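Here it is, the structure in full.
Heads up, one of the protein chains got dropped from this complex, but the rest are sitting where they should.
Let's turn to chain A:
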């Protein structure tokens, strides 16, 4: 296996809950509560789990956007927390982040050139000042946007294009690790495919390692080499993509996978669907023992008293990491038999480079084709698919872009 670039050891993040006029701490939200894993050079580690389980917090901890309550993050063997100011700067360069929401994560008052070039202001040594504009244009080209659009504002781009801008900014400093927090969740399925393709292409060309956080289990399966399943701040299961998807041993993973609707009507009613009862308990007061025991159909007495370790457990084929006392494999993902069905390239484009051409010739998206004002308006309205619980306040940006237009 390639060398380890990024490693998390027992990461913990507790947020204080404050009440009353004196703002006394009355408890803690245990957002991340003991997570360990290694990320290897050039690999993609997918992180899945229901909203609120700590995925974004984990991403911020890895980036050092927040200090962990306990535990450590090491990059190429060097511990973040002990690093000198100079090393910290280098670490910041080598690990970058791309956020979910292309509507709120880009400053609407900055041009695309300023947004992508901003990291060079902080890390002035990466590209000499005179070469920055050219470098930004190269980056635009690399992510399939038109380099001539360097002076445009975010509202002049569609959702998919804004996500490309976020990615260009993320890779500007030639990082080794890119943390992607729900990078395609706000996008429509056809555009989502374009962005996933772009990310895979960049990984191949630049040797990036990704931590790919998402709640869409089929996208994660497609892009990931290994997958970690989180529940209430802890890792329930961690393994190679096929170990987790084809031979899951943790009941939570099994339930989660079985809940994903499969786009094949012939499987209706034939799938093994595990319907969980109730909601995820509060991370301020996680259940004792195994955190999943309040919703687990296999729970025994021991589950509420003894916390199961995340350790190698038999999966019927070999073994992989699972945190369940009664781990056993169960096949829950029915897969469509598509052997022999070749995508027909008369209907779809399978190539991102090709999109650039199509864009230039046909007034389509890939080439960074501009939106006219009406379309930009459309795009400023949050599309239905974007409305995940994390979206803070899309209306704010709509306001801002209006300012910008005027």
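Methods note: contacts are C-beta pairs under 8 Å (C-beta built on N, C-alpha and C of every residue); 3 or more make two chains touch, one makes a residue touch a chain; residues count from 1.
The rule is simple: contacts and distances are computed from a predicted model.
One chain of the complex is hidden; its UniProt record names it "ABC transporter ATP-binding protein", one of "Sulfite reductase", "GMC family oxidoreductase", "ABC transporter ATP-binding protein" or "Xanthine dehydrogenase family protein subunit M".
Only one of A:30, A:215 or A:250 touches the absent chain when the whole complex is considered: A:215.
Screening A:23, A:86, A:129 or A:268 against the full complex identifies A:268 as the residue touching the chain left out.
Residue A:194 is the one among A:194, A:249, A:294 or A:322 that touches the chain not shown.
Taking the complete complex into account, residues 50-51, 158, 160, 188-194, 196-197, 200-201, 215, 217-219, 221-223, 241, 255-256, 259-268, 273, 275-276, 278-279, 335-336, 338-339, 343-352, 354-355, 358-359, 362-366, 369, 371-375, 377-378, 383-389 of chain A touch the chain not shown.
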